[in-house]
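My questions will all concern the structure given below.
The complex is shown incomplete by one protein chain, all other protein chains being positioned as in the whole.
All chains are identified by letter, namely A and B, in their written order; residue positions are counted from 1 within each chain.
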Amino acid sequence: MNMSKIVREAANLLFPFILVFGFYIVLHGHLTPGGGFQGGAVIATGFVLLFVAYSYPQITERIGVGALHNTETLGLLLFIVTALIALGFGVTFFTNWMLDIGPILNNPVAFGPNPGDLNTAGVIPVMNLAVGIEVLGALSVIVLYMMSGTKETI
Amino acid sequence: MMQEIILQNLPALLLAVPMLGAFVTPLIGRAGGGARNLWTVAVMLATLAIAIVLTAQVLTSGTVVYTFGAGAADLTVPVDSGGIPIRIIFTVDAMGAFMALSASIVGLGVMLYSLSSASRSTGQNGYYALLLLLVVGILGMVCTGDMFNFFVFLEINSLAGAALVAYRVDKGVAVEGGLKYAVLSTLGGLLVLFAIALLYGQYDALNIAVLASRIQFTPLDQIALVMLLVALAMKAGAVPMHFWTPDAYSMAPSAITALLVVASQASLYGVFRVVFTLYGLTLDYVTIGWIIIILGVLSMFVGVTMALPQKDVKRLMAYHAVSQTGYMLLGVGVGLAVLGNQQLLDTYGTIAMEGGIFHIINHAMYKGLLFLTAGAIFYRTGTRNLNQLGGLGHSMKWTMVFFIIGALAIAGIPPFNGFASKLMIYESVFLFNPLLAIIAMVVSILTLASFVKVFHAIFMGPRLPEYADVGEAPAPMLIGMALLSLLVILFGVFPQEVVDILIAPAADALINQGGYIASVLGGV
Partner (left out) sequence: MFFNLPFIVAALLVILGIITMLIKRNLIKMIMGLSLVEAGVNLLLVSLGYRAGGIAPIFTNAPAGVMVMPTVQAMTLTNIVIGIATTALLLSFVMVIYRMYGTANANKVRKLRG
């Protein structure tokens, strides 16, 4: 069932901000409190806000379940492939193979209080991103499926 | 180059391959069912190949350690850490490799069988992904050398298992079984985590080897031991915490039940790992040994007596699974009860443990086989009720042959594998305490009686009109069953070879706590 127009408009308005805030938490996972799971959960709340504001058919028209499944799979694959690439460098599974290589990542952490650079921790931001994508897909899919199971789907 | 990388990273690949397979399965499922089936079987074959190579490596060159995220696999203790392994370490000794091998063999059989047994249901992409994740959970539990990691894989195991039990909704009844399984395994998992927290709070370590080298058996350790034993014995389905087994085993799709048996045995492995490697000689091994023996005897006896009056063939087999778990607990419990006495250990303790461990792989094979035959009968007739079945021997000849092999093996009749391991248990337990051996034999006879009844009810008698058009089970199912029955016969005909190659090193690995610690921490 559709919520009132006020709720729908407010959800529309808030959604991009929730997205930005969630991705901020994901991407700064190695610098500030937070990380992939926390950020992904924040993004998923944005999706849940939309699910609550709109009726089930309207939601599935705009956001396909298949797309969310794909997001989930993409996150999982990114995570495990990042871990597997380490084997190619002659080190073990999950080793931080991106640390201090190349022109961009060769950026040792500065001493003293500093705002922190995004390109510091090697594979950790990549894995945070992977987990974030996975969690946003998975949690949204769970809520969407639970909605489809209730009677208020019309 | 490629070969070298694979050989150096076997423990990681053992998990990474099925995990990657599980994640990719939904994508390949888009391309069609055939491609997905091919993919899942290929992944399972690769996992089995890795498990075989890993086992060979462990048996030839000793315990394999694998440090995640380190420069090299054997860098267990970083130079600047002050002698503490801070990374997650996989410690695959002979026991772990043995469990991984038996799990991947059953996994392959189940995968082949699923190709036809799951072919009529919806949501197969999720089914195969969860099946592979369940394999990941089992393999992780038996390979890991880190308590917290063990908990995580236990939870993967429980979640994937519960979702698969409820997979065929069946008017909600299967979901009821799945709910029971999920609630109990989650509670068990939390108890395990509580115990891990107690250990970590005292010894500042999660690695099993480090914990084992520092453990004191303080009152907190005793609480932790009780929590670990209760939770893991519950997951293994030992009486008196067995009440979820018949529900979950009977409602799951048959292929999944065969794998759930292995999942329970991974928890049983957890029990053994905790008492032998984690606590070792510090615990009061006579008392704990007797507790495990009593758990085993209760499981044997209650399981088989509950099985006798069952009408549902899978429920009956589930109670037999509880009963057979008792044999493993009995054998290994006897080994634990004499752990401190080298002379008794040499006389019969080691043999009892070898019997118990041998029974693990035998049980996985023949119980898996029996559940698969029950599934084939259900697939063709649509019922599991013994009172309605009958006369199937005319139309399902191969299924009948496989059922006979499984039934004789579970009852301990030569030349099948159940006889080999049960004989080892009888002989050694008789020296320990004759009464226990007699109970074990009586339970075996009751098992045989129960299976004669089942055989008669399902296969004997005239051809029933309602099953007139029932045909033989489809080929992939038969291949899955044939794979397991081949191993049942092979292990039964050459038991000594199997014991020498696989089982004896596994039992030694459990007893040799110092070796386990040394493989991680170095030195002795």
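Please note the rule applied: a residue touches a chain if its C-beta (ideal position, glycine included) is under 8 Å from a C-beta of that chain, and two chains touch if they have at least 3 such contacts.
Bear in mind that the values here come from a model prediction, so they are computed numbers and not experimental data.
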>> Going by the stated contact criterion, tell me the shown chains that border the hidden chain.
In response: A, B
> Any idea which of B:I5, B:L38 or B:L187 touches the chain not displayed?
Replying inline: B:L187
> From the list B:A162, B:V271 or B:V470, which touches the chain that is not on show?
Replying inline: B:A162
> Among B:G21, B:P85, B:G178 or B:P253, which residue is in touch with the absent chain?
Replying inline: B:G178
> Which residue, B:Q310, B:T373 or B:S450, contacts the hidden chain when the whole complex is considered?
Replying inline: B:Q310
> Mind pulling the chain A residues that touch the left-out chain?
Replying inline: 37, 109, 111-112, 139, 142, 145-146, 149-150
> What residues on chain B make contact with the chain left out of this view?
Replying inline: 148, 152, 155, 158-159, 162-163, 166, 169, 171-173, 175-180, 182-183, 186-187, 189-190, 193-194, 197, 200-201, 206, 246-247, 250-251, 310-312, 315
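In the analysis below, only the chains that are shown with their structure count from here on.
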>> How many angstrom lie between the centres of chain A and chain B, each centre taken as the mean Cα position?
In response: 36
>> Taking the touch rule as given, give the residues of chain A at its contact with chain B in the complex, in rising order.
In response: 69-70, 73, 76-77, 80, 83-84, 87-88, 90-96
>> For the complex, give me every residue of chain B touching chain A.
In response: 5, 9, 12, 16, 19-20, 23-24, 26-27, 66-73
